[in-house]
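Missing here: one protein chain of the complex. Every other protein chain is in place.
Per-chain residue numbering starts at 1, and chain names A and B are given in the order in which the chains are listed.
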Amino acid sequence: MDNRPSDPKKEDYAIFLKEITKTFPNGTVANFGITLGILKGEVHAILGENGAGKTTLLRMISGILKPDSGEIFIDGKSAKMRDPMDASRLGIGMVHQHFTLIPEFTVRENVALVLAESGWLDLKKVDAKIVEVSEKMGIEIDPEAKIENLPVGKRQLVEILRLLCRDVKILLLDEPTSVLTPIEVDSFFRIIRDLKSSGKTIVLVTHKMKEALKISDRVTVLRGGRVIRTVPTTEADEALLASLVVEGLAAPPVVKRGTPGDPILSIDSIIVKDDRGRTAVDGLSLVVRAGEIVGIAGVAGNGQKELVEAISGLRRVESGIITLSSQDITNKSTRFIIEKGLSYIPEDRMHRGVVLTMGIHDNLALKCIERPPMSKNWVIDRRSMINYAERLISDFSIKASDPCMSVENLSGGNIQKLIIARELSNGGTFLIAEQPTAGLDIKASEVVHQRLIDLRSRGAGILLVSSDLDEIIKLSDRICVMFGGKIVGEFFPENLDLERLSRAMLGAE
Amino acid sequence: MSDRYVVSRGTKRSIIKALLSVLLTFAVTSVILLMSNVNPVLAFIYMFQGAFGDINLLSETLVRTSPIMVVSLGLAVSFKCKVWNIGAEGQLYIGAMLGTIVAIGIGGGLLSLLCALFVGAMGGLCWAAVPALMKVKLGINEVITTFLMNFVGIYLVQWMISYPFRSPDTYFPESAAVPASSALMIILPGTRLHLGVALALALVPIIYFLMERTTFGYKVNVVGENPEVARYGGIKVGKIVFASLIFSGVLAGLAGITEVMGIQYRVRGSLSPGYGYTGIVVALLGNNNPLGVALSSIFLAAIMNGSSTLAWAMNIPMGIVDLMQGLLFIFVLASEPFIRFLEGRGVLRL
Partner (left out) sequence: MIEWAILVGVAAATLRVAAPLILASLGETVVEKAGLLNLGLQGAMLVGAFSGFMGAFFTGSLWLGLVCCVIGGTITTLLYGVLVINLNLDQVVSGLAINLLAGGLTLYFTRALFTGGVAPYLQELFGPMQIPLLGSIPILGEIIFSHTGFVYFGLICVPLISILLTKTTFGLRLRSIGEDPVIASYLGIDVVKMRYVALFIEGILAGIAGGLLTISMFNTFDTRIVAARGFVAVSIVILGRWNPLGVLAGSLLFGFTEVLSLRIGILFPEISSASTNQLFALLPYLVALIALIVGGRRVRGPASLGKRVGRE
């Protein structure tokens, strides 16, 4: 590459990475020979799709992971960081995609956690620092507020505030906008620009091209763990970046809309509480028809999780009625609801979707173990289980050498295929797909999308819950926006008013 | 078959784990024996002879195996479900007491025996049901509650054999003897080998079938490995947890009453030298696999019986059994990461 940086000692670089390689114990090469310079006082976007190695790179700069080979220079000096504290001493701070705030603690305690040096907690000093920094940032934060009671957008600001309380010079942000609505993103970018003008260096990891173009000074594209190219943002456009991010991608197929039939799932003003006993779903009503994909858009934490759990019988419904295929399933057992035709692709596939230590055949039989041919009168027919597994492995092209091998030996994409195979072969008439492509690469995502569309064409109703707005818009026949436990707006993907949609997601509609 | 390959890999692992921990236990015990100026090799030879030396000693070892095996087969089911019942000792005593009362109440004969066995099992069930309900309904850790229930149960039985159900004709606090006609038959004349031992052995394939070939076993497995997946898959987790805990109670109660009907004929304070705790070690050493549990029970029973020979031959205190149990437990636990470490280094390939 022509503009490849060469002199790590040059003082202009806040960070200089030299030939960084990182391989994980399971053999995945996350980063390979990465050489990259980040200039002082710039906003540098690192762009790439899921699995391109962006997060791994940030974690090495912030001292959480150690590179296998290569060298990291901070301010022109070689830095060997053993843990995040070393990075912190060098003025580096990271905002993780999953926040590193303790939800049980107050803002003050969370800040004190990283500020405190002496043995005694000096909360007054902490408060003073919080006030000082929040004024500088132009935001208002109550030091005594418990994190778990703050909205997600606010939590992110607390994360950044905490870094600034430590006089961080280099901020590493991992997908900072994934939890924000488009409007919140604007005000967040304003804060980023302020930080830049006060001399901070900002590295921002994202998979959204628009954001990279909007906020950054330079963009580096990562693909398959390697640096593809670094370009000044002024010289880049979407077409160029897209061609760098993905190699040889065909234009996404045009999705044909469905033809909705009779209602399959009807929800009538249900109230559901979250783990802490607060109302999470607040009098919500919703109908999903046969042959229809209804997308639930919304900022995470607005009751989507509780809604899904209420439908699938995993969470108590305080009041209201849910019917599936015209049968009352309110507060019925999960077993009953599955028998009435519910299929469910859960968001947390490693913890809810599969038993990692059990075989593929065991996992595929999870929902039909009590029916013939899997079992008769409580006695399991292992041959049938294995035959069934072999069939689904070939039907859904799951890469597995043996139908009985432990699921923990499968890749993430294949585990998702396994779950989809199980849920789509269960004879269900209604499917909940929760973040069905999170963590998958573009090709695997495309396969999942096609499966969902096929299912809809066969007349099933689908409730798609996703924080990926692009996915929602691409697949849904109807989009319902969820905010504060209610459906606050209904949109159709044709002539979509994005502005109105984001206002709805913020509860301003 | 590919199917068999996968099974054998896990089995191989657990066999290596068990052998490794037995080996380490013997090694550390040797060191302790050396500290007491005892030749460990000689000691273990005495131990072996004491356990298997002649037909009589062998039959005694099998007699000793029976309660351990029954208790630990039950515990294996609850442990598979990751329900840690450490209250088998109390369940065993309550089962023995209630069964004995029924056996004496009915008089003699087969009916008396069958009712005693049934009531004994139910006694264990009830004693396990309290912590089971507390876990499922109130979310209270079963380890704490089953352990506390041991104390309530054992003090209760001690009181019962001291006062309301005390045998009128003996000096020590103990219950009256069960009618001879209701006792479990001796199956090898000249020894104390009784029908209960055969029943215990018969339980091994039954539990194996239950765990490997029934939907109950499947569900126990899923709940134990990942209760969240179980709930999502429509398995009623509370029910399975409850069932597995009371199931282990049933077998513990059965072990208690079998011990009365087969060997001791009375309930005494010394009915169980800690079978409920030995069962925990046995279940883990056998990797909760019925066959492994069966072999481990024989092993522990051999140590127990062998150590009494050791006691008079070399003046080694009986506490050596408890010591070896404790060591075994630690080593079984630690052998898992150790084997993983060896595999990681490529030293061991499984």
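Quick notes on this one:
FYI, contacts are C-beta pairs under 8 Å (C-beta built on N, C-alpha and C of every residue); 3 or more make two chains touch, one makes a residue touch a chain.
Worth saying up front: this structure is predicted, and the values here are computed from it rather than measured.
Touching the chain that is not shown, out of B:93, B:218, B:242 or B:277: B:277 (per the contact rule at the top). Screening B:16, B:330 or B:348 for touch with the missing chain picks out B:330. When you scan B:15, B:32, B:129 or B:198 for touch with the missing chain, the hit is B:32. For chain A, the list of residues touching the undisplayed chain reads 64, 83-85, 88, 96, 100-105, 109, 112-114, 116-121.
Against the chain not displayed here, chain B makes contact via residues 32, 36, 84, 86, 130, 134, 138-141, 143-145, 147-152, 155-156, 158-159, 162-163, 277, 280-281, 284, 316-327, 329-330, 333-334, 336-337.
Everything that follows uses one rule, which is that only the chains that are shown with their structure count from here on.
Once the centre of each chain is set as its mean CA position, chain A and chain B turn out to be 48 Å apart.
Residues 2-3, 5-7, 213-219, 221-222, 225-226, 228-229, 231-236 of chain B are the ones that touch chain A when the two sit in their complex.
Chain contact summary for the complex, chain A toward chain B: residues 312, 314, 333-335, 337-338, 344, 346, 351-359, 362, 365-367, 369-370, 375, 378-380, 382, 386, 402-406.
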